[in-house]
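Every protein chain but one is kept in place in this view of the complex.
We just call them A and B in the order they show up, numbering each chain from 1.
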Amino acid sequence: MTGPDRLRDGGLIDRTKPVTFTWNGRVLGGYEGDTLASALLANGVHLVARSFKYRRPRGILGHGTEEPNAMVQTGDGNRTEPNPKATVVPLVEGLRAKSVNTAKGGPESDPRAGMGMLSRFMPAGFYYKMFHGSQTMWQRVWEPIIRQAAGWGTCPTEPDPDTYDHMNLHCDVLVVGGGPAGIAAAREAAKSGARVVLADEQERFGGRLLDRPRNLDGLPGHGWADREVAALAEEAEVTLLPRTTVFGYYDHNLLCALERRTDHLAEAPSHVTRQRLWHIRARRVVLATGAHERPLVFADNDRPGIMLASAVAAYVHRWAVLPGREAVVFTNNDGAWEAAHLLKKAGAPAVTIIDSRPKVSDALKRDAEQAGITVKTGHAVTGTRGGKRVTAALVQPVNADGTRVNGPAQTLACDLIATSGGWSPVVHLFSQSRGTLTYDDTWACFRPGVAVQPQASVGACNGTFGLAETLAEAAEAGVEAARAAGFETAAPAPAPSVEAPEATPPVPLWLVPADTAPGRGGKWFVDFQNDTTAADILLAVREGFESVEHVKRYTLAGFGTDQGKTANINALAILAGTLGRPIPEVGTTTFRAPYTPVTFGAMAGRNLGDRLEPQRLTNIHDRHVALRAAFEDVGQWKRPWYYPKAGEDMHAAVARECKATRDSVGVLDASTLGKIDIQGPDAAEFLNRVYTNAWTKLAVGRVRYGIMCGEDGMVFDDGTTARIDENRYLMTTTTGGAAHVMDHLEEYLQTEWPDLRVRLTSVTEQWATVAVAGPKALEVVKRVCPDDAMAPADFPFLSWKTATAAGIPARIFRISFTGELQYEINVPWHHGADLWDAVMEAGKDFDITPYGTETMHVLRAEKGFIITGQETDGTQTPFDLGMDWIVSKKKPDFIGRRSLFRPDMQRPDRKQLVGLKPEDPKVVLPEGTQIVEPGALNRPPPVPMLGFVTSSYHSPALESGFALALIAGGRDRLGETVEAALPSGPVTVRLHDPVFYDAEGARRDG
Amino acid sequence: MTRYSIWSLARNALTWHENWPRYWRSPDPRPEYDVVVVGGGGHGLATAYYLAKEHGITNVAVVEKGWLGGGNTARNTTIVRSNYLFDESAALYELSLKLWEGLSRDLNLNVMLSQRGVLNLAHTLGDVRAGRRRAEANRLNGIDSHWLEPDEVAKVCPILNMSRSLRYPVLGSTWQPRGGVARHDAVAWGYARAADARGVDIIQNCEVTGINRNGDRVTGVETTRGTIRAKKVAVVTAGHSSVLAEMAGFRMPISSHPLQALVSEPIKPVLDCVVMSGAIHVYVSQSDKGELVIGAGIDSYNSYAQRGSFHVIEGQTAALVELFPMFSRLKMMRSWGGIVDTCPDASPIIGKTPVKGLYFNCGWGTGGFKATPGSGYVFAATVANDEPHPVAAPFALDRFTTGALVDEHGAAGVAH
């Protein structure tokens, strides 16, 4: 025996496998097959939580995902999880669980229990009506109190040690829900040979067959389910997904599901991911998601010991737990009477049925009375007594339509109230699939109406409540789904023989009356988790909130972690009743994914860390690592930023790298620059259209710099393009812009100019590039390429040639981003490191110095060369950058040309690229610094700004700080002084030509 | 209007809250108004409120096709900030933030403005440059934004993953302490109540089906509840602006896209500020109720469906867990989508249209909520005076012809 309330026999638990667990520090026992909730109830634990707002004691209401109260915190340390529902937490050896949002010892005593006394001052939306006098008081005093009071469990404080993954699956028929309907549908669909997936949120298939005594084909319900599922498992094309909740129904029949793979194991194998998120693309979907019972809304209906009748039945039948000895079953329908019978059979000494209907069938009444159950029809539970557990029900006669009490209340001692207001089909997925709901007056529920996506709903989720009818409907749907998916099918097999009570509809009772109106005495809870009461809904209507969405938002009904599974229909019906409108006219709120909460880790899957974005490394990367380079992220690439030697900071390293390159020779890994091979007879024409300058006359063997604009005339990329052959060019792009440029070119070629005979191939990763720069570059390159003429006289600037570099066939380009004599040696990618090694060896005598992107930036800035993305932000024309020379005056058109002649492009005060030199050479302006007129900072903000610093460095060559900047009308103001607005105060700077170094360009030829 | 206060709350508690008046009336539309505001979201209601309050124009109707505040007002992640780069944007959003700071008092309703501060993270050297530039421009524009180095970021948000081994490590952040979040529904309800109190008719379940004109002048609107004549019509229908423009006979430089968001289950306080990362596409804050409120960028395709694709929220969740590895075991409780108007320059369109007496306020993209008070304020002035409010002037439609865009794309570097 584990627990005083465990029945001696029965149930689907494994009594040979006792399990020990800890609840709020107490060590308790259960069995394998228990949930945390069933084990707690077996141990007589009903009080598990305190309510959100009024701090009322709360117990377990349900036995599945519909549970609003029994949220817990499981696990410790980095494996702790906030807010799972005790009703779905599998009991495993060593489980540690505790109540959430309660005092340290659990919910037994609550330091904030006094909030209940203040409840009169805290109706729905009370916080909108106060705390608005002073923003300071709100934020310093009131909001922190609310924040501290709110929230359920606690977040782990450490990273998650578990892993998660994603799986994509295509199937012909996806059956959601493994109860009788789902099993029947899957069996029939599978017979056709279709790929069938059957998913169910529980460990064990069978759904409600597990919860109450039913016989099919002479087998108990769970036995029939086991037999049928075993047969399904034999089918080659069937995938069974237990512990898998289909939580979202998206466009084009994509359904997403969460599989819990290890939480049910005491010891999880380390190679198994904790959870798997399935993306299931199904030709057809059969929804067999069942229904949720709804509680009746009566005064003080929230005390521990007040449970759904279906949950009571399940705890007795499935888990062999007796949740109460003196039980009251309060219902408006026949179905809940079964709970009374099960309690009685299980040994509850006193069981009373309170049925609000004036009349019930004679057979029902006779059976109950024969079983020793007291029956009162035309009565209602109109209030309760008790603290940490219900101790009594107030029972009163009610009129025929359940709107008024018409007699005095009797007090009936009890420790359990099982309540049922009827059933609500689980239409969540159907509704997510954009199907429209229809209101079923007979069964008082919403059920699927018109479907949009290729799916069918069967069984209770379709408003078909009888077991035999469900099996027939589901089998038909299984056949039809397979047929519609393109498979040959036969008529369904004969349905199993069924022993089950007949399903009959309830007589709706949405708001149970009492002597006082809601709001004046007890609390009629509608949404337990959010402490939303019927009085709150009445108040909302009184205050003019008539739309169901307004009422939901004002009262918070349906906004909990259970998403209002037990609350929504009651809230809606009470709203409709208050407005005097029929329920369907008031409508439902939107059912939003997910059906049950989904772990963030599972949504992220493996796409974390280096898999968040691919990491691109050059062939030379290991060499940079060996040189202890610091790296910079440029797009997806890792680029060496600088190479600090022992004791050097970035400033020192960069100064050294700059000096070495200007004075001797430096080497840069330039492999990451984008490269596009452009071929075809119209390639030159194509370049003419995509670049601002002219390309027709570029000779084979020559190289030209180009700027690319968007159609809006704004510069978006630049680079050099070489003519490789008559009809072949090699374009280079910026590292970060390569993919964007490729897309841009392909788009124009395919969509605007399909007549051009041009083909594009990205060859970025075909060629590794090593740039050798500096006065000694020729000496180095001569040693690397001994057989080729490399001197500037033989190999002019802006040309390229094939050569053999370190024995490797190479293309060498005479281009320079540093202003120095520079050779860019390209070899097949996999030879990149070999070439690097050869260059380093050849440069030894000249103390060749690897330099990173930071030094490259300094050297190019000294020359006034722009970097797109740094000197530009998508709002600069070539003219703004002082590059009028690169905009062809002769070409009639190129991408962006027309936009350059719009009025705003002609403004003389557009921001223009200039250089800045601080008066004090020691000053290096922070990049992003704003530039203002002298004295402007003496005035209060807003201070008019002239522009800002785009690039700024210390230049070893100039022995001074210097900067590039975009300044309004700046080109006409060269030589003037302005102020840089540093946070510490203004700094005087002089506007300078953007070229600071070697203005005549003498150094590029060595 | 019954003043809300702790005293009125206590007084009403004595009568079991049975005597509270309505937040707003539910009038039938009258045949004619001076101004009809189309769209009962936050911006539309704010427009009506400021028309009445600042310009004395109270013969105003707000017509809403569904329930007021039911569009993007109900669907956003409630972030409020003003740290925009360009002067034009900064002026608009800072005006808005100043109005936010007095809004609860002004509306006599607690909109739960929570100025917890907003971090905009930088993950690359390019982000750092852009962030510093924006913070500096903000400072000179009188906005309380400044740059934080990584160690300062860690102090503001200790649970943020500051590891250098992050795929894109945090290299710094801008920080606007006055930024934060607010209770979105309360904003709509507060404006509605205050506008109603000044005589504005708020008419729900009233869809505009046509815009009536006489020559090039607007004369009113056709609605599902009949024709309403109006001297001026002010359209504030985020998501559906192009549909309304088509009714009026012109086109807009706008595309409608899904924007999705999600919340976690409520947990005890763990995140005390708003964290936004443009580079890896996620933003997050924690609500007073304890939910983490999480958003990202838009879905790529045009849509009026209020739903997007699941892979988009998978991506934003991966970014979230990357930045906050301890959030991995928390759970998504609810996800949803809205429809945003996106403009080519990521800035709104506020002002006159080719039709006289017809005004549009649209194109707020993903950033409209924070602008609600300012948007209503400058739009009301524009409608009242038939001349752009100075702060609204740069956002006129003709900027697409002149090229004087306010291109916050590259600059903001973040969705919102």
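Basically, a contact is a pair of C-beta atoms (placed from the backbone, for glycine too) under 8 Å apart; a residue touches a chain by one contact, two chains touch by 3 or more.
To be clear about the criterion, contacts and distances are computed from a predicted model.
Peer 1: The chain dropped from view, which UniProt name applies: "Phosphate transport ATP-binding protein PstB (TC 3.A.1.7.1)", "Dehydratase", "Sarcosine oxidase delta subunit" or "Thiazole synthase"?
Peer 2: Spelling it out: the chain absent from the display is recorded in UniProt as "Sarcosine oxidase delta subunit".
Peer 1: If I consider the whole complex, including the chain that's not displayed, which of A:R15, A:R79, A:H264 or A:R281 touches that chain?
Peer 2: A:R281
Peer 1: Which candidate, A:D217, A:E752, A:D837 or A:E976, sits in contact with the chain we can't see?
Peer 2: Final answer for the missing-chain contact: A:E752.
Peer 1: Based on the whole complex, identify which of B:Y33, B:W175 or B:F310 touches the chain you can't see.
Peer 2: B:F310
Peer 1: Which one touches the absent chain: B:I254, B:V284, B:V321 or B:I350?
Peer 2: B:I254
Peer 1: Under the stated touch rule, tell me which residues of chain B contact the chain that is not displayed.
Peer 2: Answer for chain B: residues 240, 242-243, 246, 251-256, 300-305, 309-311, 344, 400-402 touch the chain left out.
Peer 1: Could you please point out the chain A residues that touch the chain left off the display?
Peer 2: 250-252, 254, 279, 281, 434, 450, 452, 711-712, 743, 746-747, 750-752, 754, 892-893, 897-899, 902-903
We adopt the following convention: only the chains that are shown with their structure count from here on.
Peer 1: How many angstrom lie between the CA centroids of chain A and chain B, rounded to a whole number?
Peer 2: For chain A versus chain B, the centre distance works out to 22 Å.
Peer 1: Which residues, counting only chain B, touch chain A once they are in their complex?
Peer 2: Listed in rising order, the residues of chain B that touch chain A are 4-6, 8-10, 13, 16-18, 20-26, 66-67, 69-70, 74, 87, 90-91, 101-102, 104-105, 107-115, 123-126, 128-137, 139-142, 146, 166-168, 183, 185-186, 189-190, 204, 264-270, 280, 288-290, 307, 309-310, 313-315, 317-322, 325-336, 399, 401-405, 407, 409-411.
Peer 1: How about chain A: which of its residues touch chain B in the complex?
Peer 2: Result: residues 79-83, 101, 120-121, 123, 126-135, 138-139, 143, 146-148, 150-160, 162, 164, 166, 248, 250-251, 254, 256, 277, 279, 517, 519-520, 535, 539, 542-547, 549-550, 553-554, 559, 561, 563, 590, 592-594, 597-601, 603-605, 607-610, 612-613, 615, 632-634, 641, 712-713, 736, 869-870, 873-875, 899, 902-905, 926-930, 932, 937, 940-943, 945, 948-950, 981, 983 of chain A touch chain B.
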